[in-house]
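The complex appears here without one of its protein chains, the remainder shown in place.
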Amino acid sequence: MSIKLDTVTYTYGVGSPFERTALHETSVEIHEGEFVGIIGHTGSGKSTFVQLLNGLIHPTKGVVTVDGTDISKKTKEVMAIRHKVGMVFQYPEYQLFEETIAKDIAFGPRNFGLSEDEIEERVREAMEFVGLDYDTYADRSPFRLSGGQMRRVAIAGVIAIHPKYLILDEPSAGLDPVGRREIFSEIQRWHKEKNITVILVSHNMEDISQMATRLLVLSHGNIVLDGEPLDIFSHRQQTLHDAGVSVPPVTEVLQYLQSKGFDISDRVHSVDEGVAAVYDCIRRMNHAH
Amino acid sequence: MLTDITLGQYFPGTSFLHKLDPRAKILGTLIFIVAIFFADSLASYGVVTAFVVLNFAISHLPIKLIAKSLKPLWIIIIFTMSIHVFSTPGEVLWQYGILHITQEGVYQGCLMTARLVYLIVFSSLLTYTTSPIVLTDGIEHLLNPFKRVGVPAHELAMMMTIALRFIPTLLEETDRIMKAQTARGANFTSGSLWQRGKNMIPLLVPLFVSAFRRAEDLATAMEARCYRGGEGRTRMNELAYTYRDAVAMTAVLVVTFILAAMRWFL
Amino acid sequence: MYSHTARRQQPVSTKSLCMTAVCMAVVFMMTFMPRIPIPFGYAHLGDAVIFLLILFLPRRQAGFAASIGSAFSDLLGGFPIWILPTLVIKWVMVEIVFRMAAIPAAGERPSVLSMRMLLAFSVSALWMVIAYAGAGALLYGSTGAGLLMTPGLIGEGVINVAAAMAVGAALQKAAECF
């Protein structure tokens, strides 16, 4: 079971003077249970790529299949796979519209024809998941929340659909470090506990290196790298640089130290691991003396 | 990017018409549109035709633009034509049952169709040769004299400028909102009338909310940049009449006068 | 430094000017892009938005947003000869809605889901149908052309009244939070 792109090309404004190919003959397969990070410079085609995955846009050429179902054409199947592939857009708080938070979160489940009991169950679960107390918040207006809380309501609205594949397009933009960490720890928990496949588009390399099990690097509409994030960050710096992206800040510090002659591993997921790596190196140096 | 919608019909160029002051162009277009209605004979239609063709020629616009501006109206054009052709009484040229074509009908139909085509083509010339931004500027200046009777000329122009500025942004926003709601299973295209109306809630509510948020931000940003209404404001690009505008206005007035004379005095 | 000797008070506050401007843009967008499928193609929702301006703007500003927003649609969409009729027709539409719904000068807005609003919207839509058909007859020089436009106009009127009623209550709730 997987989402599969087979030589997919996507062109905006076909036939107009503004014609622009955003994705070139791309083939890739995303397997169940993966946590895929997608990075790339602005305009590299990340948003185009993820919108193809749940049939919001249809390939100009090539085939997209979700669990074996072809969604390349506008057909009934596309509607059916939408509850399999959930999508959180950038600044999702701008899509809230209902009178109450609970009703807004219920919008997705209701569209997919669940019973009222199931819907309520889903809403409770989703709110709990993003850390909003049901009794306090369910009947409040979503427009009276802070930016970070609105973002969570919006994410809960997608999570309530129980997607098998969850796509997030820069879910943390504009949040402070605490807000960002909270949202990501929730997503990671969802990934682990429910074995949800997560596809995360981000400009923040730190988030990617902490969570992703696989990394796709896009550049000018092509996938230029595809592999294990730490491998890519430690061995493919030149390609990354050419694609207009950088390595996570910890990795950058460690690689700088490497270049100064320290024997340090740069394969770390987080700052804590980075500290351990440096500490380890210093101990070894001291022993050598 | 979405097609550059704020440019609308504008076809950039450097012709005489492109360089005309927008005030002269707007006034000239309005006057000539009225003048077209004066025409009632073959001869006066000849004058109108000559003037339209002349203007089109000096605008250096490609011919296919004429076809483009007429395309959405071809049903109406054919309909107008046939109504006149079939319903005008007179000397019968052809008859089938109750349907008959008269000579007067053909004549009337051709004139009416020509008038319609000229109206559309001539007014399109204005929008093909002037960008909406320049038009807005022209409108502000034309409205200025009416300030004394309470027309808020500056405010209107400012609103139009801001609206033009936000149209592409809001179009993108609409696209994004529609996609996001579609991903949550929203359906914008089916159901009863009432249901279809209700389907618009997930689109219109966020759109308005976002528009208001933007309006608030923008108002703050404008005040931070010392905006406080039109009084005492200067403009970077002041409009200035040139000899061109005088030539153009004279030409329009002369043609109008000729058409009026042909109708009422000849 | 340029000195700022006392200037007169702005006639419209900057915020209300910006509100009117973005409403104008929304009216334009919803008029310009037909979104609701009807038997003979797509209907636009511009008039629904115009009806709903009653929730956010004072009468005069609503008039500006409605008439100029729709005129933009004619201008950018390639129907410049319709600009003048549109300006007048949409202005009157707003007048009808505001007069019939009897909005108090300030303060509480009435609920959209009422007979009174329905009636106001419907009369306004009726005026739109008659006025556009009339203007069509005049501009295109034949009564037939006007008649030809009528079925489409009626369809559009009905859809827009329905959409305004359906969306109004939700929009009103959201607007309270601002």
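Here the chain labels run A, B and C in written order, and each chain numbers its own residues starting at 1.
FYI, contacts are C-beta pairs under 8 Å (C-beta built on N, C-alpha and C of every residue); 3 or more make two chains touch, one makes a residue touch a chain.
Criterion: contacts and distances are computed from a predicted model.
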| item | value |
| --- | --- |
| Name under which UniProt lists the unshown chain, selected from "Succinate dehydrogenase, cytochrome b556 subunit", "Energy-coupling factor transporter ATPase", "Inositol-phosphate transport system permease protein" or "Multisubunit sodium/proton antiporter, MrpD subunit" | "Energy-coupling factor transporter ATPase" |
| Residue of B:62, B:145, B:191 or B:232 in touch with the missing chain, whole complex considered | B:232 |
| Absent-chain contact - pick from B:90, B:168 or B:185 | B:168 |
| Candidate in contact with the missing chain, chosen from A:13, A:113, A:147 or A:227 | A:147 |
| Subunit B, residues in touch with the chain not shown (by the definition above) | 1, 4, 6, 132-133, 161-162, 164-165, 168-169, 172, 213-214, 217-218, 220-228, 232-238 |
| Positions on subunit A where the hidden chain makes contact | 41-42, 144, 146-148, 173-179, 203, 244-246, 249-250, 252-253, 256-257, 260, 262, 271-272, 274-275, 278-279, 282, 285-286, 289 |
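Definition applied: only the chains that are shown with their structure count from here on.
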| item | value |
| --- | --- |
| Which of A-B and B-C has more C-beta pairs touching across its chains | B-C |
| Gap in Å, rounded to a whole number, between the CA centres of subunit C and subunit A | 41 |
| Centroid distance [mean C-alpha coordinates] between subunit C and subunit B, Å | 18 |
| In subunit C, residues with contacts to at least two other chains | 170, 174, 178 |
| Residues of subunit A engaged with two or more neighbouring chains | 97, 143 |
| For the subunit C and subunit A complex, residues of the former touching the latter | 170, 173-174, 176-178 |
| Complex contacts: residues of subunit B adjacent to subunit A | 1-4, 173, 176-177, 179-187, 201-202, 205-206, 209-210 |
| Subunit C residues within the subunit B interface of the complex | 4, 7-15, 17-26, 28-30, 32-33, 35-37, 45, 48-49, 56, 64-65, 68-69, 72, 75-81, 136, 139-145, 148-149, 158-159, 162-167, 170-171, 174-175, 178 |
